[in-house]
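My questions will all concern the structure given below.
For this depiction, one protein chain was excluded, whereas all remaining protein chains were kept in their positions.
Lettered A, B and C in written order, each chain numbered from 1.
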Amino acid sequence: MTMHEFFDMGGYGFYVWSCYAATAVVFIALFVMVKSQRSRLVKQLQRQYRQEKRATKEPELKASHNAAQV
Amino acid sequence: MNWQWFHRLSSPKWFYQISERWLPWVMGVSLVLMAAGIYQGLFNSVPDYQQGESVRIMYLHVPTAFASMMFYMVMAIAAAIGYIWRIKLAHMAAISAAPVGAAMTFLALFTGAFWGKPMWGTWWVWDARLTSELILLFLYLGFISLHQAFEDREVGDRAAGVLAMVGVVNIPIIHFSVEWWNTLHQGATISKFEKPSLDPSMLIALLLMIFAVILFCSAIMMYRMRNEVLSRENNKSWVKEVVLGKQIGKMK
Amino acid sequence: MLGKLLRRELLRHWRCRQDLINPLIFFLITVSLFPLAVTPDGAMLSRIGNGIIWVAALLAAMLSLESMYRDDFYDGTLELLMLQSGSPYSVVMAKIISHWLTTGLPLVIMSPLLAVMMQMEGDAIGALMLTLLIGTPVLSLIGSVGMGLTVGLRQGGVLLSLLVLPLYIPILIFGAGAVSRAAMGMDYSGQLAFMGAFLLGSISLVPFASVAAIKVSIR
Partner (left out) sequence: MSHVPVSNLQDDLILKVDKLGIRRSERWLFRELSFELFRGDIVQIVGHNGAGKTSLMRSLCGLLTHAEGDFEWTEINDLPCLPLYLGHLAAVKPELTVFENLKYHPIAGQFLGDEPIEDAIDQVRLGNYLDTPTRHLSAGQTRRVGLARLLLADTPCWILDEPFTSLDVEGCKWLEQQIEQFAEKGGCVLLTSHQPVHFEKKPQILEIKRPVEALC
């Protein structure tokens, strides 16, 4: 099967290849979306945990500060 | 009462660890199968005596249509389990299965239309199977938009659960009524009962592609479930370790 | 219990009679749009007439679903009914029956007028009324599940149509199919049997789904 015949697909090349292209696009999009969702989520959670850690550390800081003032 | 295994089975933490190990394998196997299937389908299987080369679209249309039906069932069963026994993991599975199923339904419609053009001369044919597929897409979109309409995710799960259960009861009715209404579509190409009307080389390609698509979709669904688990259990300590662990991992 | 609840619903609808006429006007206008849009000539109209009347009836029934739960939900009486009545299923059943009586039945009574407008013959009109008589209760039944799910949402209306219309398709297929067979003088009892089965099936299953849907929306 020569290269040209292969792409021509007996005249139906356009339909066959657009189907395969669409399937490839959708599969890759599914995979990429899941991975980007994950990285966005991990970044957001890390920021949230850092905030929580800062929130728990802050009160002691303020308290010791007042104690020093008094 | 040995509900212990059932309870353990439904703990998001357990799922997260199991999927950590198995997911790369599932994804790897599905990609290998897909490559083999495409190679078999495109290169060394005979063209159809009638349709010529355009039959190669079948290797995409049939697996995606099958996956769209299967994932609706997976979604409905998971939603029912989640609704009845209030298992969060089941709700997460249903929510993760919906977009994958919707993508497969869209692909099935796309490839069906592109296959119909050379065979029947028009892009869209009101044939029984394609119409049922279209209605299935509406049911998926209804499920996803209903779940997103609630800001409280737990209530969204329960609402979507009710809709999934009502939908799954209606699937056979819709399919049957559309089937009665007008059928142009050729009979089932492969079914376990009748002798397959396909040349063995085409049959191998088709089976390879069906397994590849199902494995790939399940892998995507499980990846989505892992994201769902992380975002819903974010106040749990094991999630903190996993997330922070990942950060340290990156730094090293 | 069901009788008293039904009287409450009918009294409530009677107090705001104006809202009951709107679906009928919508039904009339939608059907009369098609001769303007497609062709005024009788032959074509009589062929597509029954489908148009069926789709318009379906949309009119769906539009009036809002009145079922929405205002009861927002003034707290839905909670009171679901809780104090002791059996939420009879509450839901009363609401469905009252919705059918106030919108489904008037649609059936009005349909011959529109059938004549669409140049349909005698037996087709009879079949249209019969199929609408069996079909409209199913519209109220399935609509009540969709309405139960979306009652708490701000823009629930659009979502309601997305949820409910796919489930209406079997009724539309058999209803319009029966009328077109009747127009051709053929026997349409098979379609009626399917619609009857669908009606009985949804009568038995819908109360449970509706109560579950309302319980989800009550927060």
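The working rule: a contact is a pair of C-beta atoms (placed from the backbone, for glycine too) under 8 Å apart; a residue touches a chain by one contact, two chains touch by 3 or more.
The shown structure was predicted, so the numbers you read here are calculated from the model rather than taken from an experiment.
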Which displayed chains the hidden chain touches across the whole complex: B, C
Which residue of C:L83, C:L113, C:V158 or C:A193 touches the chain not shown here: C:L83
Option from B:H61, B:R129, B:H175 or B:R232 whose C-beta touches the chain left out: B:R232
Option touching the unshown chain, where C:M1, C:I25 or C:A193 are the choices: C:M1
For chain B, the residues touching the chain missing from this view: 86, 151-155, 158, 232-237
Touch residues of chain C, complete complex, unshown partner: 1, 4-5, 7-8, 11-12, 15-16, 72, 75-77, 79-86, 215, 218-219
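Throughout what follows, only the chains that are shown with their structure count from here on.
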Inter-chain centre distance, chain A versus chain C - centres from mean C-alpha coordinates, in Å: 44
Inter-chain centre distance, chain A versus chain B - centres from mean C-alpha coordinates, in Å: 21
Chain B-facing residues of chain A, complex: 1, 9-13, 15-16, 18-20, 22-23, 26-27, 29-31, 34-35, 37-38, 41-42, 45-46, 48-49
Chain B residues touching chain A - in the complex, by the definition given at the top: 38, 43, 47, 52-54, 56-57, 60-61, 64, 100, 103, 106-107, 110-111, 114-115, 117-118, 216, 220, 223-224, 226-227, 230-231, 234, 239-240, 243-244, 246-247
Interface residues, chain B side, partner chain C - complex: 83, 135, 138-139, 141-142, 145-146, 149-150, 152, 155, 158-159, 162-163, 165-167, 169-170, 173-174, 176-178, 180-181
